[in-house]
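Here the complex is missing a single protein chain, while all its other protein chains stay put.
To keep things simple, chains are lettered A and B as they appear, and every chain counts its residues starting from 1.
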Amino acid sequence: MNPSLSYLRKAVTVVGAWLLAILWISPLLFAFWAAFHNPEDAIHFDLTAPLTLGNFVEAWNQAPFPRYMLNTFLLVTGLLAAQMILATLAAYAFARFNFVGGGIAFSLILVQLMITPEILIVENYATIADLGLADSLTGIGLPYAASAFGIFLLRQTFKSVPRELDDAARMEGCGTLGILWRVYVPLAMPTYLAYGLVSISHHWNNFLWPLVVSNSVETRPLTVGLAIFGAPESGVDWSIVSAATLMSVAPLLIAFLLFQRQFIRSFMASGIK
Amino acid sequence: MSLFKSKKLLGLALGTTMALTAGAAAAKTTLTMYYPVAVGGPLTKIVDGIVADFEAKNPDIDVNAIYAGNYNDARIKALAALKSGKPAQLSVMFSIDIYDLIEQDAIVAFDDIVSTEEDRKWLKSFYPALMENGQTLGKTWGIPFQRSTIVMYYNKDAYRAAGLDPENPPTTWNALVDAGKKLTKKDGSQWGIMIPSTGYPYWMFGALTKQNGQVLMNSDGNETYFNNPKVVEALSFWKDLSVKHGVMPKGAIEWGTLRQNFLEGKTAMMWHSTGNLTTVKKKAKFDFGVAMLPGNPSRGTPTGGGNFYIFKKSSAEEKKAALKLIKFMTSADNAAKWSMETGYIGVSPAAYDTKKLQAYAKNFPPAAVARDQLKFATAELSTYQTGRVRKLLDDALQSVIAGGKAPADALGDAQTRAEKLLKPYK
Partner (left out) sequence: MNFMGNRHVIGWLLISPAAILLVTFTHYPAVTTFFSSLFSRGNPIRPSKFVGADQYLALLDDPVFWTVLENNLYYAIGTIPASIALAIAMALLVDRALAGTGFLRLAYFTPTILPMIAVANIWLFFYTPEIGLLDRLLNPIGIETPNWLGDPSTALLSLIFITIWKEAGFFMIFYLAALQAQSPELKEAAKLEGASAFTFFRRVTFPLLMPTTLFVLVNAVLNSFKLVDHIFILTKGGPDNASSLILYYIYETAFSFFDTPYASALTIILLLFLGILALIQFGVLERRIHYR
């Protein structure tokens, strides 16, 4: 191949990649720009406009963001813990116990890959209300606690664990759960990490179901809090909304910046590919 | 006056004695209320402030006021709370939710709660125009709180630049179009007028039809007049503003961003809720005015906004406390304060008699425009199955304004479907 042509091709690729990147990050960049400028300056793109922290102060004062953040944090971590425990147990059964009805049960579970709780929002809300869990973090999390995706993923990983390790552990006197804990869980760590990332980013962003279930400041996650804070009906003020958005995504953004290599690596090692 | 004063003192004394005797043993009544916000500004802070005042004066009542989003959200949340374990006892909800709330058997009429002569007098102390949406079946179900009308905000600087008299904004449709043409700049940097067609299009339309001499529904909430020729004419006029006269941009105009457009000078006039007044006042960098909407020939606007409702599912004790809270929040002083801080209408004549509001309105005449306009006001579109009927009209309006459908066809369809929905309620 002509070397100058390949050089040109490479240049085009680089430029294209950067253009795409700028397009993709532009909402975040704009949020930064707007959050640190007065509302009037923010929509004018006047580069000489003074910087301000006033939007953060105002957003912080207008809505209980720390509380929303705590709610989201509790929801996401509690849910992740529940998902992992339930999925681990079920995946272990499907991977290693050739039990009667297991095949059918597994296909029935996979139905949830397509029919997630928000699709059946009306009836699920009725169920949560009947259980007395409306307007509670438990109520927001419960329908997602058993995750078909998690079960599917862990089952794949568990199946690849050599049987000999099982036997060795049993020889040492481990029971069923002991083997799971000592042998399978450690070997599946990358899968847990990858699944954790998917679960966290999903539930951190989830809106429709929490909107329906939460009724008060004590249960509203960030998404719902942000939605009613920035509802366009009340006349959009982009600077304050941007400040609020930045405050709420900061933890996840920083976490990603710090751990992005580990995330990718865990994805490589897990079954998701 | 002295009698009143002594009565108040007596009450205070009685209250103190009772509080002393009952001591800390007295059970506190806890009230939960949801409320919506549909205009700009830190309204939640203002509500919280008034509620805190109330709690300070009534140590035996705790109020948990929850901001629930827009009107739709507030109703959904309040009704959802009724079905779940943590019901609300009262809420501010859309004034037009009344029929749905009655049909759901969710609310009680205030006539059935008030006991004293004074209370009955209080029920009659509000502007009658604001009571229209709160009354049906011969009873009062909603007490006006965050109530508004549509007013016309206009840019006086732009008026001057276009050679128009900033103190004489248009009073008729024809004058509006003429002014709009002078204000519209050819390069697209400034439009003559913007009337929002998202969010609450049926509300804006209610103004146009009233100005054209026709209301949208009957007072029993089971009949609509969408295909009335005057209603069709009103929609044609709205459409013509952009299509024929070119004084308004084509397509839907967003309710939420319209204020920014006005503040940025992109439109010389906008129709919007009076609830935006204080925010516009704070942010406008130009000389602006507020006028009543024009007429064709007579002026007109629907009232709008939220009423207090009391839920049936609460105990007698809670209902009493809820009534107390409502009376406090709609008292002349608080109504005046609320009106000054937001731009919403002070709900009773007494509010405009307070020194504060009188002084404020003298300094800032726009503050009284919405009130003055009440004499031309009509009820906001409200029927049984109100959500659906409203959506029918909203869709029809948008299909004409943004989609190019013929007004008569769109409204005819909406009327047919509305009649079908309302048939069981005749």
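In this text, contacts are C-beta pairs under 8 Å (C-beta built on N, C-alpha and C of every residue); 3 or more make two chains touch, one makes a residue touch a chain.
Everything numeric in this text was worked out from a predicted model, so none of it was measured.
Trainee: Which residue from A:A31, A:A63 or A:A169 sits in contact with the chain not drawn here?
Mentor: In the full complex, the listed residue that touches the missing chain is A:A31.
Trainee: With the missing chain put back, one of A:L47, A:V111 or A:M171 would touch it. Which one?
Mentor: Considering all chains, including the one not shown, the answer is A:V111.
Trainee: If you put the missing chain back, which residues of chain A would it touch?
Mentor: 13-14, 16-18, 20-22, 24-25, 27-28, 30-31, 34, 43, 45, 86-87, 89-90, 92-94, 97-102, 105, 108-109, 111-124, 126-127, 142-143, 145-146, 148, 151, 176, 194, 197, 201, 204-205, 207-208, 211-212, 222-224, 226-227, 230-232, 236, 238, 241-242, 244-245, 248-249, 252-253, 256-257, 260, 263-264, 267-268, 270, 272-273
Trainee: I need the residue numbers on chain B that touch the omitted chain, in ascending order.
Mentor: These residues of chain B touch the chain that is not shown: 72, 76, 79, 100, 103-105, 188, 197-199, 249-254, 256-257, 260-261, 264, 266, 385, 387-388, 391, 394-396, 398-399, 401-403, 424.
We take it that only the chains that are shown with their structure count from here on.
Trainee: Taking the complex as given, what residues does chain B use to touch chain A?
Mentor: The touching residues are 37-45, 64, 66-70, 73, 77, 80-81, 83-86, 199, 254-257, 259-260, 263-264, 276, 279, 283, 285.
Trainee: Contact residues on chain A for chain B in the complex?
Mentor: Answer in residue numbers: 39-40, 43, 58, 61-63, 125, 129, 132, 134-135, 212, 215-217, 227-228, 231-237.
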